[in-house]
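First, the structure itself, so that you have it in front of you.
One chain of protein is taken out of this complex; the other chains stay put.
Order as written gives the chain letters A, B and C; numbering starts at 1 within each chain.
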Amino acid sequence: MKSPAFGCVQPKTINDALECLQRHRPDTAVLAGGQSLMASLNMRLSNPAILIDINGIDDLSGISVVEDQLRIGAMTRQVELEHSPLVAQHAPLVSKVIPHIAHPAIRNRGTIGGSIAFADPAAELPACMVALQGQIVLQGPDGERRIAAEEFFQGLFETALSDNELLTAIEIPIAKHTQRFGFRELARRHGDYAMAGVCAASDWSSNNLIDLRLAYLNVGPGPVLAEQTASGICRNWGQNYDAVLEGLGSELDPTDDLNATSDMRIHLAKVLTRRLLEEWQ
Amino acid sequence: MTTHSRDRWVLDRPNSYIGRSVPRPNAKRLLEGRGNFVDDIVLPRMLHVVFVRSPYAHAQILSIDTTAAQTYRGVIAVVTGAQLAERHKPWVGVLKHLQGIVSPPQYAIAVEKACWQGEAVVAILAKTRAEGEDAAEAVKIQWQELPIVADAQTALDPDTPVIHDSLENNLCWERNFAAGDVDQAFETAAVVVEETFDIGRHTGVTVEPRSIVADYQPGENKLTVYQSTQAPHMMQNVFAKHLGLDEGDVRVVTKDVGGSFGIKVHVYADEFATVALSRMFQRPIKFIADRLESFVTDIHARDHLVKARMAVSKGGTIQALDFDDLTGIGPYSMYPRTSGIEANQIVNLTGGAYQIENYRATTKVVFQNKNVMCQYRAVGHPVACMIAEGLIDEAARQLRMDPVEIRRLNLYPDDGYPCKSVTGMAFENLSHHQSLDKLLDMMDYDSLRQEQADLQKRGVYRGIGLATFIEVTNPSPMFYGVGGAAISAQDGCTLRLDAKGNVFCATGVTEQGQGTETIIAQIVATSVGVAMEKVRVITGDTEVTPYGGGTWASRGCGIAGEAAGQAGRVLRDNILDVASVILQTEVDALDIQNGNVVDSVDGNVLTTLDEVARVAYYRPDTFPEDFQSELVVTRHYVPRDYPFAFTNGIQASYLEVDIETGLIRLLKHWCVEDCGTVINPQLVDEQIRGGIVQGLGAALFEHCIYDTEGQLQNGTMADYLVPMAAELPDIDCAHVVSMTGSSELGAKGAGEAGTAGAPAAVMNALNDALTPFNARVTAVPLTPQKVLEALGIL
Amino acid sequence: MELNGEIQLAATVDEIWKTLNEPVALRRCIPGCKAVERKDTNTFRATIRTKIGPVNTQFSTLLTVIPVSPPTRYSLTGEGQGGTSGFAKGTVKIELKPNSTGTLLDYTSQIQIGGKVAQVGSRLLTATAKKLVQQFFETLEAVISEDEFHDPKTVLPTK
Partner (left out) sequence: MMNDSLGVLEGDSEVHLTVNGELVSERVPVRRNLADFLRLDLGLTGTHVGCEHGVCGACTVRLDGKIIRGCLILAIQANGKRVDTIEGLSDDGHLEDLQAAFHARNSLQCGFCTPGILLTAAELIETQPDADREQIRTYLSGNYCRCTGYHAIVDAIESVLRSNQEKSQT
């Protein structure tokens, strides 16, 4: 199981990386943390002519607060998010989610940008960004653009990133002290792809939930934002919202896989949501 | 032949290492990354072989075009099955004592058609593995798909196509056994419980994949094979036989083995191809199965569907047991052990802990277009255990008896040995009741039941599951030899005292991490009378070690250990003969302790072993003319008075099931087992723990999932789930000691006990937890999906 | 694996039938289909490149179009070989039922993958198949809605 031959470019700046993309596209693959790409190369499931290794671009790493946003460079390793006081303070949901991603050696290398650009439907970070109303920062030949996470993810492994663009950063609105965050997932083993999971973010005022956002993972081709269920729960907060949860299935689009049927995923999504909300009561 | 305790000479030795948890001397280099695994071997002119494998479960090879592949950089040759078939004799995986078993001839590389997804069809020899894989993509094969036999349940239907033209149907073997009046017993029984047990296919997943380097030297017509295997002498025989070489010209060397569990005791077509290719091209060739290859070519195991019923009296006495077993073994019976042994074991062993008079069992072993299936750790035992333990628990539930009480009532009494089970298994001395009592004590059974009841009131569902088991260990030739296989049941040990008082020990068994070398050294050190550091153990080299069977079926300690003990006793005698000449003393007045020759009465040191050796080797001229020192001895051992040394034990699982998600959390696991004399308690416990965890894997996670077209669906490490650290409980072990009288040492095996009982214990614990819901799951792995389905949620 | 469904198309049965039997249209509808070369009346050689997330595989495919019962019942079969990656096979059976707003297209599709892609990709098989089938019919809808689905620049080599 050895990877096929390819060429590799190791740009040192974002502009150089963009130039490489422009020059070699479409048969390129951007090598970020490589924790998914390298495995598929070893298995010869993908065969790009040119790898663009962006690990040498210092400008792509780092966590900072820019006005009311927490800005995370695309190449920031998951382990840095796990231990960052800035993330813990301003994006506590991210801190909650990271320990559920794979294992320590993977998080030491895996990056936030890689996970988001890859858009695996079972990944935690895409759903997390959708729940948090994160903005994905893309840079291309025509400059920088920002796109809301929920629009960035467009389907099974499909995103709004085009083949001459680079995902450079993620911006997350700084958490307010009135906000609440929750995360639940159910995997058969620690660190595995979850059978279903939910990221939740909500504002909170006089014992009422406001603007609840529920973003689910592995119950659709990408992260799924369940808007009707979320608003139904807000309306019924403090009362019985079982009926609202019953409708959750119609917002999700799971398929069968080896670990759970689509019915089971919907069932688990409901259970996880209820348990998450019970924590808030 | 039975040895009485007064003859247990080794056990009574001064400064004994028997029963001591001595750390393994050979573990240190492994801890420093200085192991010597096959993939670490690099030989001059060595090539790598890459196999192009069939993507189809069953397909005719219409044509193979290798012209493009041959032009690739680094490629030396591309060889098809037809080309290689001219260079070796095919094999047939049958044994005489499995009456009626059939299997077609199998070649190293598929010749006319591929019979499972993953079967090798073309071999590429290249300078690097990567270059070989590049060329593999350029091999063009024209396939014609053939009808696929995937489902074992329909494999024998008249309208199912027959896989092999040379056979009448897809039946490999069947066995029917009956004793007593089963029908009468069921008619009159107060309670009849019935279950279908579905035991999923799983596999071993050794972290070191199957690995081999073959080095044929034309000058001497000599073949040296470095192989990660459990049975070097068996492999030597097979390579010689099927390549037409003299067995004396074949040497198999086995250094460190990165896990085996029964996976590495079989003859794999691709490994044999590697050896045949080395002979064909007259240079060293390496094959290391990559992980994707492992999942579709390492033997799979289990895959049994069992319909079973048990008749029980009102008082809880088992009156009859009756079951039909069906297993699918892939397209070939594996060579040379066959793929019928697991089914045979299930017929032999089911319910073997209990006094059952009326018993009927049938098993059918069928061919199908899936990866080959064969013996893996605890062959047949976990299935046998699930049948009996699952049924007895269900009977207890219906009779409102405690699972402990119903077992107590039916287990063979501890004072009733020797005796024979209904299937003719001879039990020398087992300890079911003592083991059960010890287990209940260790787990504090009554408190646990109380805790379970208290928690249930708060909506927390926990379950306790018990599983009694017996284990086949120390097999005599009744296992394989009697069926005509060149698999040695005996094992030998050669000891040599060197000139500095060190003892070199060569044994026919191999080390795969169990601690074989350590326990052999402990036994030798004890029986000779030297410190363990003075004993050097050599394993895994057919040119150096005595002929032996290798390490499988929990035989290393009981058989090779006994040979080592006996050899040590003789070497000690021979050393004392020399010492008595030097010291001018009667032999009876001497003993060896701590490397010194001592006065056997007061223990005073009279001389040292290196002094004895010095005189023997450098100054034999000082001996009387009629005296010759003999400081190399060899002894062999094979159990004779029992076909197998049965062991017994019992396990318990405590778990919690989340009734909303179906997720099972293992809280604790216990095992009491009786392997006779315990040489090294720590090593035995770790064998038990490791075995249990493979059983827990079978219980909860491990499953080779195939689709209806014979395609493996989860052939990666990410998708084939094995239990990891975070999913596992702590495991407590304890022992009862009932020594076998067949040997001085009295040791039986322990390597498979854990795997035998764990799945049944977990299944019973789950069903105990689900009792309030009147729900049951009897198909392993016990997945959350199955739990929710049983609960009626899905 | 089987996927079934129906879609409402704003076109007549005849228009849809014509599209389904037109190689250029098929090339556009089949996701990842690069070149199509006619082998004989009903069979075509095609190269299909499937890129789903990490998996990027090229299949040499034999497409067979069977006009089961013109102009309402049709089937399209593809058998693709991807060398060491494995194989993929699929059949889409289509039934066209005219109704007041156009045509109701009823489909049943069967998809089978084998070899390495099956061994590695099963986690995502259903989702992928769903996506590919969806893409096929979405493109079909788009192609039909175009005035002229022939791309004049594409000239098909025929045997």
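Keep this in mind: contacts are C-beta pairs under 8 Å (C-beta built on N, C-alpha and C of every residue); 3 or more make two chains touch, one makes a residue touch a chain.
Note that the coordinates shown come from a computational prediction; the quantities given were computed from them, not determined experimentally.
Among the chains present in the display, which ones are touched by the chain that isn't there?
It touches the following shown chains in the full complex: A, B.
Could you tell me which of B:538, B:606 or B:724 touches the chain that is not displayed?
Result: among the candidates, B:724 touches the missing chain.
Out of B:215, B:256, B:394 or B:656, which is the one that touches the chain we can't see?
Of all options in B:215, B:256, B:394 or B:656, contact with the hidden chain holds for B:256.
Just to verify: which one of A:29, A:63, A:102 or A:252 makes contact with the chain not shown?
With A:29, A:63, A:102 or A:252 as choices, the missing chain is touched by A:102.
Have a look at B:77, B:130 or B:606 and name the one touching the chain we're not showing.
B:130
Given the full complex, what residues of chain B touch the hidden partner chain?
Within chain B, the residues touching the omitted chain are 21, 23-24, 27-28, 30-35, 37, 39-40, 130, 204-209, 256-261, 288, 290-291, 512-515, 682-683, 686, 689-690, 692-694, 716-718, 722, 724-726, 728, 730-731, 754.
Need a quick check: the contact residues on chain A for the chain that isn't drawn.
Residues of chain A in contact with the hidden chain: 1-13, 16, 19-20, 23-24, 31, 34-35, 38-39, 41-43, 50, 53, 55-56, 79, 99, 102-106, 108-109, 189-191.
Here is the rule we use: only the chains that are shown with their structure count from here on.
Measuring centre to centre with CA averages, how many angstrom lie between chain A and chain C?
Computed from C-alpha means, the inter-chain centre distance equals 32 Å.
Take the average of all CA coordinates in chain B, do the same for chain C, and state the distance between these two points in whole angstrom.
Chain B and chain C have C-alpha centres separated by 50 Å.
Just curious, how far off is chain B from chain A if you go by their C-alpha centres, in Å?
44
Taking each residue of chain A in turn, which ones touch at least two of the other chains?
43-44, 193, 258
Where in chain C do residues touch two or more other chains at once?
84-85, 116, 120, 122-123, 125 - these are the residues of chain C that touch more than one other chain.
Which residues of chain C touch chain B in their complex?
That would be residues 1, 81, 83-87, 112-116, 118-120, 122-123, 125 of chain C.
Of all residues in chain A, which touch chain B in the complex?
1-5, 43-44, 186, 188-193, 195, 258-261, 263-264, 267-268, 271
Chain C touches which residues of chain B in the complex?
52-57, 117, 133, 136-140, 143, 292, 295-296, 705, 707, 709, 711-716, 718-719
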